[in-house]
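Encoded as structure tokens, the structure appears first; notes follow it.
Complex shown without one protein chain; remaining protein chains in place.
Labels for the chains are A and B, by order of writing; each one numbers its residues from 1.
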Amino acid sequence: MTDTANDVSTVSVTVNGVEIEATPGELLIDACERTGTYIPRFCYHPRMKPVGMCRMCLVEVDAGRGPGLQPSCMLPVSDGMRVETESDLTKKAQDGVLEFLLANHPLDCPVCDKGGECPLQDQTMAFGPGETRFVEEKRHYEKPIPISDTVYLDRERCILCDRCTRFADDVAGDTLIHFMDRGNNTQVNTFPDEPFASYFSGNTVQICPVGALTAAPYRFKARPWDLEETVSTAWTDSVGSRVTVQSSRNQVVRLLGVDADAVNWGWLSDKERFAFEALNSDRRLGAPQLRQPGGELVDAGWAPALAAVTDALKQTPASRVGLIGGARLTNESQYAWTKLFKGGLGTDNVDAQLGDGLPAQLVLSLRRASINEACRPGGTVILCGPDLKEDLGALYLRIRHAVVNDGVTLIEITPTRTGLSGIAAHSLHPAAGEVAALASALVAAQRGEAQGAAGVSAEQVAQAAAALSGPVTVVLGRPSIAESVDSVTAAALALTELPDVAFLSALRRGNVHGALDMGMAPGLLPGRTPLSAGTVSEVWANTPSEPGLDTEGMLRAAAAGELDVLVLLGADPLSDFPDRQLARKALEAVTTVVAIESLPNPSTLAYADVVLPAAMATEVDGTFTNLEGRVSVSEQKVTPPGTARADWMIASEIARRLGNDLGFGSTADIRAEMVSVSPLFAGLTEEALIEHRIEGVLVTGSSISLPSASAPETPHHDAYSLRLVTGRRMYDAGTMVQASSSSAGLAAAVAVRLGTADFERLGCAEGTTVRVASAQGELLVPVVHDRGVPTGSAALAANAPGSPANTLIDCSTSVTEVRVERP
Amino acid sequence: MTTEFFSNDNLHLAHEIVSRYPVKKSALIPLLHLAQEQHGWVCDDAMRQIADLTGTTPAEVRGTGTFYEMFKFHPVGKYVVNVCTNISCQLLGGEELLAHAEQTLGVKAGGTTADGLFTLEDVECIAACTEAPCLQVNYRYRLKVTDDDFDTLIADLRAGRTAEIPEHGTLAAVRQHIPADAMAGIVPPEQATEMPVWLSRNNQDAGGQG
Partner (left out) sequence: MATNAYIPHAPGYVDNDGPKIVSQRFVHEDSYTIERYEATGGYDGLRAALNRTPSAVHDEVRNATVLGRGGAGFPAGVKWGFMPPGKFPYYLVVNGDESEPGTYKDRLLMERDPHQLIEGCLITCYALGLAQCFLYVRGEMALAQERIAQALNDAYARNYVGRNILGSDFSVDITLTWGAGAYIVGEETALIESLEGNRGMPRLKPPYFPAAIGLYGQPTIVNNVETLSNLPWLVLNGADAYKAYGSETSPGTRMVAVSGHVNRPGVYEIEQGVTTFRDLFYGDNFGQGIRNGHELKMFIPGGGSSPWFFPEHLDLPLEAKPVGEAGSMLGSGAIVVMDETTDAVRAALRVVRFFARESCGKCTPCREGTTWEERILQRILDGEGRPSDIDMLLDIADNISPGPYPVAADPSQGLDAVPFPPKQTTICPLGPSSVAPIVSTIRRFRHEYEAKITRRDTIPVSVEPVTGSSDHHEVSA
């Protein structure tokens, strides 16, 4: 469905007397729609396998053996095929199916959320009979039952099209809803007491052709005819899924996935879909805040707040100022903030990542692959990174489809089992901190020199190497913040030795790739250019000459009293930086903490001296760069709360007050400058962004060269300690999740997960509270047996509510050794 | 988390059943039968463990199971009495026999007697059409059944005079068992892509096999 081969042959099909061209293998229903003849359907969905259940798309077809009714959703076109979509036979069959569907469908359209956008209602209004011949009593079921925390199911309305169940099973791999019972009593349901707790459940609501499935955040909120909408980009992770943002009375009420062939195929993770609730949250900051002498943050006007910021900056030498964060921002705001810091203040102490990602130089220098390239039939994907199901939901769905349906081979090199392990050809789990050794072993085995490494046997490595076929895409990210990033960097560099290899970044945070492209990392300028190139110096007054500090460096400097002003641009170091002790020390020591924030977070609540309220995704115009480097439009749909402003406006205002106007009156101005300062952005014209509104514009090329790195030494395992593995969960204690009413409760309480041998050695029942202690700190958490955790490791999710794993981590060590003991 | 439902013996059997299929999920229906044999009906714990044994989810197990009417998802009588009323039996009094059965047992078709002994069902053709009207008790046939025959049968069942009829859930009294040394080899389809050796005989001289 993605990159079809360059097959130029076509077949000719006659539809209602008009000849159309179609590609061999194309389904008749698609060929007709593409050429302007819409055949009604309920079960067919272009991104799922046809099941031919609803029979609504029956049309009269003559493929050489005489005319007859055929379901157009399962019939590939053939040359000379004649199709009648308006004939009496077709109409009679379709009317008959519609009557059958309505026989048991309740007539509660006036109170149904789907009313006004319901395919069944539309079909009935357009073609259906005026009254029903069905005088028997209809089927009855208990009215809507919650099948998860977010999704409600009304089985009376269900027409059993198999879309939701197919999605759950085939697309998401979460077979938690299923057809139950048989025949006229068939219904969709969950297993008793096992809800449809899928990260992708919202997609089923979107694709339900009737009002059987509804999502809690939208139930009874609005009517379709009251909605305004715009095409935009989801902001909660770096996939850059294309969405329609729908609003009513200046409030976002719903996000729908848009089928961008290059990106998300119309699917969204629930985090992407329901994160808009955070925009509407009571906790949103609507006014600037200043910390009072008593320690309290109190609302203030913009003037005194900005004055406090500029006063602090004026008094401080550039080398003692730092900026952490910015991945939440649009490309334009990122550019403005980078220009303020690197071009105005003249400091390179800027880092959009919080020590939990990958070195910018690595990400920008590796040969890159697009999602579609990674998913090419016959290729191989090596996952050397986080659990995509947890971190990058829509990418997980794309990779899953490629592996299950398109013959892509998946090899995992991950610290524990992931959401893709069930379909992986090989799952290799290296000991924490030793992934580089395993990557090198894989490369060696590919050359015929099999050896074991990092606790993985030579045989396993050899088998995985033998499975490598076709072009290889390494999905590269940070699987665990409890081990040094150097091991991942070294692994990536080793994997560059594989033939025909390219990389797809799995950095997770929103627009982090835009931030890197705008130069929000030490040593970088906009346009994937090293600081040494200095190409923006004509436009930027004051470009630093020496590379600055990254987040860890800034925090160390702050803790040592060498940094006076720290700007947190949508950043929460306490929660997200791997080493909580260092983050706390730094924030305590720094003189002035300025937070540009939409929702208060633990770092800003405790340490910010000035808080400036920022607008969020649907409240600003701009563009977004996804993990491929694809730039797409993010459009304003509603106004921000109170006096919150776009981030670029805040940067401009600070710059103006400091006496070096950035020169921006609009986001278009910023984009124009971006295009002018780097040839990389030449394609980002207004015309191109409009023309490629759905797919976006892929930015390619880089002037950054590969870093050099060597894998860190890891200590020998002793018999008593385990190595900590700390990856992300989709729902955590992050401010966005916690401010979304339907997601907040989904953040699971943390548990330490142990493999079979370690769990048995511990010798206590699942759920028992145990002590997890490192040299840095300790946590009391329940223990769980998890066959997916290798012996010698202990897995503990990052940033879980109430049990921050980063209290255990010392970021100066290569691995985090912990003891898990009965208290 | 593994849920333990099967007894040790049955778990052993379950593994043996799974091993007879190239793909584990194929054992799903036989394992539901095994669960019903152990418990009389299929409870949630059974489905959870079957999901575990077959690499599926409990929702899938229930989805498959509820498609088939022999599986019961709530307690049923020790004896499930299935009276056929399909056409061949109807022509010779099947529906009247069912009405008599309802009267004798005091429950409508689909119901279970208060003592938990009998569940009465109105079933479709059970392939004894020349011996109409017919019924099954726990899938053991009774043929050309008169009202009196029915009452006698019920009396016998109550009195325990029907040793050959097991409690509900048990089907065949003999199980298949393939000795390891006799098995040709059951492997997943992706491991059986070679041409079977004896087919190469087709390439040899057609007369050379005698």
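Everything that follows uses one rule, which is that a contact is a pair of C-beta atoms (placed from the backbone, for glycine too) under 8 Å apart; a residue touches a chain by one contact, two chains touch by 3 or more.
Predicted model only: the values in this text are computed from it and were never measured.
Of the chains on view, those touched by the hidden chain across the whole complex are A, B. Listed residues B:52, B:131 or B:149: the one in touch with the omitted chain is B:131. Listed residues B:28, B:81 or B:154: the one in touch with the omitted chain is B:28. When the omitted chain is restored, the residue from B:9, B:115, B:148 or B:194 that touches it is B:194.
One chain is missing from the display, and on chain B it is touched by residues 20-23, 25-30, 32-33, 54, 56, 63-74, 82, 85-88, 90-92, 109-111, 119, 121-132, 136, 138-141, 143, 163-164, 171-179, 181-186, 189, 192-199, 201-202, 204, 206, 209-210. Although one chain is not displayed, chain A still touches it through residues 50-56, 58, 68-69, 74, 89, 92-93, 95-97, 99-101, 103-104, 133-137, 140-142, 145, 159-160, 179, 181-186, 189-190, 192.
Assume only the chains that are shown with their structure count from here on.
Partner chain B is touched in their complex by these residues of chain A: 169, 175-182, 189-194, 766, 785. If you check the complex, the residues on chain B that touch chain A are 1, 44, 47, 56-63, 66-69.
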